[in-house]
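Working notes, structure below.
Just one protein chain is left out here, and the rest sit where they should.
Let's turn to chain A:
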Amino acid sequence: MNDDCNDGDDDAVDDDDDDDDDDDDDDDDESNYLNVNMSLSSKQKATVKDFFSKMSTRSDDIGAEALSRLVAVFPQTKSYFSHWKDASPGSAPVRKHGITIMGGVYDAVGKIDDLKGGLLSLSELHAFMLRVDPVNFKLLAHCMLVCMSMIFPEEFTPQVHVAVDKFLAQLALALAEKYR
């Protein structure tokens, strides 16, 4: 019935979520204290890297699907793609661009220890050229999470979900860094 509950498992390692400030051993004291950006713990960073590694064979599909779903489920997002002949879900430009975006996300995984520094030029691009309203980063993140959940239902546990959601939120913050 409840497969997520390890009731009888006495040997289970107590791997509770680091969703508060317990063992951020690689964050300095100041950022721990302030914790204003809900930064990722070292455990969550590892969770993100691990899941993205598992996902890598399907990353193109997920990227293409996620952007398709974004323009379908939140049609206002099509406003950024008026220069395409076809911005409908599943269209070639949408799929291609979804793959490009996912590539950027994977790149960000590699820069997880310094997203703001690592994504500086991408941030400038989004701030001065693309000027995508940051609310849309959340919408796309949601669509990515839905796709991950669909394609990797077993692996996308609540613990993985929170780590990936935090990471995408941090990524969005880094992208919006240069906005104003």
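Please note the rule applied: contacts are C-beta pairs under 8 Å (C-beta built on N, C-alpha and C of every residue); 3 or more make two chains touch, one makes a residue touch a chain; residues count from 1.
Just so it is clear, contacts and distances are computed from a predicted model.
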What is the missing chain called in its UniProt entry, if the choices are "Hemoglobin beta 3", "Myotubularin-related protein 9", "UREASE ACCESSORY PROTEIN F" or "Leukemia inhibitory factor receptor"? "Hemoglobin beta 3"
Quickly run down the residues of chain A that touch the omitted chain. 1-2, 4-7, 12, 14-17, 19-20, 68-69, 72-74, 89-90, 142, 145-147, 149-151, 153, 156, 158-159, 161-162, 165
